[in-house]
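Note that one protein chain is taken out, while the other chains of the complex remain in position.
Chains: A and B, in written order; residue numbering restarts at 1 for each.
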Amino acid sequence: MGYKNKVAVLGAGLTKFMRRALETPKELCFEAAKVALEDAGLTIDDIDCVVSVSAPDAFDGVHRKGEYLADGAGAWGKPYMRTYVGGGSGVFSLITGWYHIASGHFDTCLVVAEEKMSPAMPHPQGAFNAIYDQFTERPLGVNLLWIFALEMNRYMQSYGIPMETFARVAQKNKRNGLDHPSAQPGIAGDFSIEDIMASEVMAWPVQRLMVSPVSDGAGAIVLASDHFARRLSRPPIWIEGVGWNLDTSYWTNRDLYYPRYVEKAARMAYEMAGIADPRRDIHVVEPYDPFAYKELHHLEGLLLADKGQAPRLLEQGFWDRDTQSGIPATPSGGLLGVGNPIAAAGMMKLAEIYWQLQGQAGPRQVRREIRRGLAQAWGDLMQVGTVVIMGK
Amino acid sequence: MLAKIRQTRDARQVSGDVPIYHRYTLGVAGERFFKAMRDQQQLLASPCPKCHDRLLPPKMYCERCFEETSDDWVPLSGPGYIRSFTVLHRSLDEEPLSAPEIVALVSWEGVRGGLVHRLREITPDAVSIGLPVEPVWAEQRVGAMSDISHFRPARPG
Partner (left out) sequence: MKPFSGTSLTDHAVSTGEALVSFWHVKAHYHWDTGMAIGTYLAGLKQGKILGIHCSGCRRTLVPPRAFCELCFRPLDDWVGLEDTGKINTYSISYVNWDATRRQTPEVPAVIEIDGASPGMGILHLLGEVGDTLEEITGRLKLGMPVQAVWKPAEEREGAITDIRYFRPIVGEVSNLPLLSP
């Protein structure tokens, strides 16, 4: 495949994640973008183009969200694009930025992801209703939790996975989140398995402490072509592979025990990165974890564990942050431990892989040697897989 | 599966609502701007330390320079002027209005930006671009654009 440019990651920035921010969506973008530019040692004048992502306009409540966020994302007077694939958008943002530069059209790109869920009333969860089919699904009184609970039950029962295993994912991520500067108050914490197992049932088998919260927040990353990046003193981190895939929107026609669209996105990224053995060549991973079971579901879809085996590996400590022989999963704390402002959450995972590879993750730094990391996001009605692989 | 519908009654439709509403926070800049309107009947503009423009409505950052605006917000004094205006003859639902309404973009000298608001106490044919105007403050103010009831031609003195 002939790309004009290799693409480097030069810096990343995030805001805090909060249940409700004073800041407007634009202000959140500005804050994140400034931190990213500073991390990269650049100013807005060095930026050739801007990409933004944000999930449904219904959250922030401004129905031209891309254009609205533009000036907070530094896009005034610049070529600008917003792309959208539901929850997959956070990671897809970097893919969009990647092809702006890989195509040879631009040397630098600022990528901004933002979500402000708090304005949606009576509860942000209600804004998700409109993603279901208006004829065959909405009249049943659907709610977002249903689809996750249905998938979790299918996955659980296909392999006989006990609830404690899922509680253990939530525990791991919420503990990891304690070391993340963006962590939403009350979300990260040292919870016992008993606490998590005793949390209220929302839609069985989903329990409250196994679900990520509603959040406001933003994140940004600066990308550059290889010749631009090589002028800077710090060794860049490269985007080695990107992949994305959508399955049919008829989610009830699919067996939910396995996310094949995540596998297809992963294979596309592995091929581009020249990776034949992901378990050997991916050293740190940030799988999308809006619900505790989903982390395991996605680790299997990413081919980092055989089908049904991710839970067993969890019990063995294979995905722990301080593992030496396994693959640390969600060292950031993830959506369960830091928060879930939809598009910004995926960006947070990308930023984590970047900082881990730069050795800048501070107390979250994984123990084992790492040269390549992967971040993945998921979206819509069990439909979207987006994957980015970075390497030193 | 293309089919011709010969009778409109054969076309099937399903009706429904998307029942959400929004409660917006005003933002770091917005809180300060609207609280000054509510509590001091004052309009403020925020200066950009790089291009020195004064932004109205005030913002946390200047989008051209991509820098944070400085803290010393400037109260607008004296009348504003009409930058542009239009005269409405129909409501949002396209019903005829009992009397025409004037909507204007009002700005001040030395300010980048302006406010959109209603212009009253003047007939449409007397309005011109450049006309000096002043805000009429509402009795009850809550920290919203409605804290200004309308603009009217500036009175001398």
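Methods note: contacts are C-beta pairs under 8 Å (C-beta built on N, C-alpha and C of every residue); 3 or more make two chains touch, one makes a residue touch a chain.
Just so we're clear, the structure is a prediction, and the values are computed from it rather than from any experiment.
Note that of A:N143, A:S199 or A:Q309, the residue touching the chain absent from this view is A:N143. The residue from A:K4, A:R20, A:H227 or A:R371 that touches the chain not shown here is A:R20.
By the touch definition given at the top, subunit B reaches the unshown chain through residues 1-3, 11-26, 28, 30-31, 34-35, 142-144. Residues of subunit A in contact with the chain left out of this view: 13-23, 28, 31, 34-35, 38-39, 61, 122-123, 125-126, 129, 133-137, 139-146, 149-154, 157-158, 181-182, 185, 200-206, 216-217, 248, 250, 252-257, 360.
One rule holds for everything that comes next: only the chains that are shown with their structure count from here on.
Here the spacing of subunit A and subunit B, counted between their Cα centres, is 37 Å. Those residues of subunit A that touch subunit B in the shared complex are 20-24, 26-27, 30, 33-34, 43-44, 58, 61, 71-72, 74, 76-77, 118-122, 126-127, 129-130, 134-135, 138-139. Interface residues of subunit B, counted against subunit A in their complex, comprise 14, 16, 18-31, 60-61, 63-66, 68.
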